[in-house]
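With one protein chain held back, the other chains of the complex are shown just where they sit.
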Amino acid sequence: MTNSRIVHHPILGRLQERGKIHFTFDDNEYIGYEGETIAAAMLANGERVLRSHEESGNLRGFYCNIGHCMECRVTVGNQKTVRACLSLIEEGMIVNSGKKLPTPFKKGETL
Amino acid sequence: MIDVFIVGAGPAGLSAANVCAKNGLKVKVVDEFMKAGGRLLGQLHEEPDGTWWNGIEEAKKLNDEAQQLKVEVDCGVSVYNIKKQNKSWKVYTTKGKFQTKALLLATGAAETAIPIPGWTLPGVMSIGAAQVMTNVHRVKVGDRGVVVGINILSAAITRELQLAGIEVSSMYLPGKNIATGDHGNPILTMKSMLKVASLAPSKLIRIGSKLMKSESLHPLALKFYPKSGIKVWGMPVHLRKAVIEIVGEKKVEGVRVAKVDLNGEPIVSTEEFIPVDFVCIAGGLYPLVELAAITGCPFQYVSELGGHVPVHSEKMKTPLEGLYVAGNITGIESAKVAMKQGTVAGYSVVQDLSNKKEAFQVQLKQAIQTVEETRNQAVIQFHPDIRTGRKKVYMSFKDKGLMKKRDFYGT
Partner (left out) sequence: MSDRKIIICRCEEVTLDQLVDTAESYRCSSRELKLRTRAGMGQCAGRTCRALVDEIVQKYTNEPTPHDIPLGYQAPIRPITFSLMGEKDHD
């Protein structure tokens, strides 16, 4: 997906100029713009995956985008369970995806 | 101590806040989203006269007025608990605890899901999510997608996606299963779309209305439903095709679509694969009542209003002293109705906190009447029997009356 920001809109008008913001997601560097959420900035960079399901490892992205479903939860700095759809990116922000966790007590699975 | 604490800075919450502030009350509004406006943000409707109603501008008007009136509007704040304390309410937020005389819950609605195989893949999102990403955050949700679930909300938002230059290849029914319920039924879907015929002078409505005059013609209309779908705003709407699976390894790569019979059952070997990079799921809205539930407020299930709603009166009062509701938490309706309900709630609070109760009788009565007028003029009607639903709730309120504190918190 190329240039996925909607700069021109027939009714909403032109997207105003905003400052660039640098942040990392799982150690990769990304650029977003002031006022963008983590979910929006990642999507604009072509990245849909925000976490892996803790038990199955299945990949997830944002689903409801307004803070209800918790599917987009990420870790920001040391803060866990941050909703990427409600949190604005900040300069130098370190974001990490939720990872699959070990399930040592589950039947049939080895550590 | 705050006079009135309002949860939700949407059309209802902000309208109520402004009425309260104008009448000298100390008001605080909180919202989880980073901008005030609630789901006004992102809504774009073409009015019958051809002008566009822009929710972002409406939100700005309400918020500017709130700022002028010195209403404290705090965004990015979540409320996680509410407790009754003597004659006041204690509100627990992620930015502190607050004591308030009156509490207004204007938390709006949440989206109902339609589960289909593969719907957890990244790239699958609720239709509302796509609206917010497109019109509020101004990021394209993808290059080409499909919408699953055909209803008033999905039709309106699909048009918004197209306005933003996003290609939506088609709208489909969801593949039928126990949990997709009526959404997968072609006849019921067609009926419900025809009830909102006022929304669009589209081909679907025109063809449909002719055929729909007689109940017995419903199956016939669908039997001869064009294979390529009927175009609404230039996009095919398929009432005889359903998305039976969303496919992709790490994210959405496409959907498997099958023709369905009149009951929505897939017809064997009619499958096709359509490559897309996003899928929107549109299951409709239900009132988001979680905060009302933890206050102990009594509830009523009213299908016309979209589900369970806190019992309340026409004055937007609940049976709990000092607890008010307004907007979609009371039933699914348009944002314009929500604003007017907010005004009613505002006057109710003002009246209840005033020493001269008679003083606000006229304004309150007028505000209630305005809700009714706005409802009658609404271009978008989520449920045709909304008035019946409203009456049911007002009746329950009369039966219950204002409950004594001990009914909920005593023993």
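Letters are used for the chains, namely A and B, taken in the order the chains are written, and counting of residues starts over at 1 for each.
The rule is short, and it goes like this: a contact is a pair of C-beta atoms (placed from the backbone, for glycine too) under 8 Å apart; a residue touches a chain by one contact, two chains touch by 3 or more.
Here the structure is a predicted model, which means the values were calculated and not measured.
**Student:** From the list B:Trp89, B:Trp119, B:Tyr172 or B:Phe360, which touches the chain that is not on show?
**Tutor:** Within the whole complex, the residue contacting the unshown chain is B:Trp119.
**Student:** If the hidden chain were put back, which of B:Val257, B:Leu291, B:Val325 or B:Val349 would touch it?
**Tutor:** Of the candidates B:Val257, B:Leu291, B:Val325 or B:Val349, B:Leu291 is in touch with the missing chain.
**Student:** Given that one chain is not shown, which residue among B:Asn18, B:Asn54, B:Asn135 or B:Gln300 touches it?
**Tutor:** Answering carefully, the residue with contact to the hidden chain is B:Gln300.
**Student:** Touching the absent chain: which residues on chain B qualify?
**Tutor:** 32, 78-82, 90, 92, 94, 97, 99, 110, 112-113, 115-120, 175, 177-179, 181, 245, 286, 288-291, 293-294, 298-301, 303, 307-308
**Student:** Even though one chain is hidden, which residues of chain A still touch it in the full complex?
**Tutor:** 53, 55-56, 58, 60, 63-64, 68-71, 73, 79, 81
What we mean here is this: only the chains that are shown with their structure count from here on.
**Student:** Whole-Å distance, chain A centre to chain B centre, using C-alpha means?
**Tutor:** 25
**Student:** Quick one: which bits of chain B touch chain A in the complex? Just the residue numbers, please.
**Tutor:** Per the touch definition, chain B meets chain A at residues 32-34, 39, 44, 52, 54, 56, 76, 78, 110-111, 120-126, 128-130, 132-135, 137-143, 163-165, 250-252, 277, 288.
**Student:** Can you name the residues of chain A that touch chain B in the complex?
**Tutor:** Result: residues 1, 4-7, 9-12, 15, 36-37, 39-40, 43-44, 48-50, 53, 58-69, 85-86, 88 of chain A touch chain B.
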